[in-house]
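Right, chain A next:
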Amino acid sequence: MSLVNFTTREITCKIVYYGPGRSGKTTNLHYIYGRVPDSRRGRMVSLATQTDRTLFFDFLPIDLGQISGFSTRFQLYTVPGQVYYNATRRLVLQGADGVVFVGDSQARQLDENLESLQNLQSNLLEHGVDIRTIPLVLQYNKQDLPRELILSPADLDDALNFRGVPSFSADALHGKGVFETLKGISELVLKKLAAGTAA
Partner candidate 1 sequence: MTTRAVETWTLEPLVKFVKEAGARLVLVMTSAGQVLAQHGFSRAVDVMSAAALGAAIMASTDEMARELRQPPFAALNHQGERHGIFLAGLATGRGRLVALVVYDLDVSSLGLVQLFFEQLAADLQAASPKDSVPKQVLAADFERQLSDSLNTLFGR
Partner candidate 2 sequence: MTAPAAAYGKALDLITRVRGVRGAMLVSAEDGIVVAEQLMEGIKGPAVSALAASLATRLRRAMEAAGVGASLFWHLQAEQGALLVVPTPAGTLVVAVAEPDVNVGLVRLELLRAAEVVG
């Protein structure tokens, strides 16, 4: 739930990057961390295993500056993608204002994408949230891989984008599509806030 401070005119929103294991959720945050000036971001916290797989979450607060007279902050979280960590994944979703689903564009990962999307739906439901109402964008990551290995954004839209939400093709490692994705989810979250339904 967005936190609005009317006294100091501040808005804080929680955005969760969701998706199957190794789809590039943490890579998105690393790229954002690297691009945003020091003064506009907080410390990035990563709770990872010894092999650098996300165990609980990554956390990155960023300061968007003044939006409509409000000093606006986004708190970006990732979830652990591995199936095994569903309990912690569900916890990170708590209170999310928006979700970025980071899919892996490799054709052989399609089932994992579908499973993760279904898992998102059921975990949101556990928190009493309908996936059809929460701000959601899809990111089709790893579009830089050879064409014979990946599905096109159009194919991925057919397979995954049942809500017809904004989708972005990306190569998060090199930053392509990361900004557009963040912009896409930011707009949806703030639109919902503007409509007065998120407070």
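Criterion applied: all candidates are chains of the complex that A comes from, given by their letters.
Here, a contact is a pair of C-beta atoms (placed from the backbone, for glycine too) under 8 Å apart; a residue touches a chain by one contact, two chains touch by 3 or more; residues count from 1.
Because the structure is a prediction, the values reported are computed rather than measured.
Put simply, of 1 or 2, the chain that touches chain A in this complex is 1. Contact residues on chain A toward candidate 1 in their complex (touch as defined above): 1, 3-8, 10-12, 14, 35-37, 40, 42-43, 45, 47, 56-57, 59, 61-62, 64-70, 72, 75, 77, 87-88, 91-92, 94-96, 179, 182-183, 186-187, 190-191, 193-197, 199.
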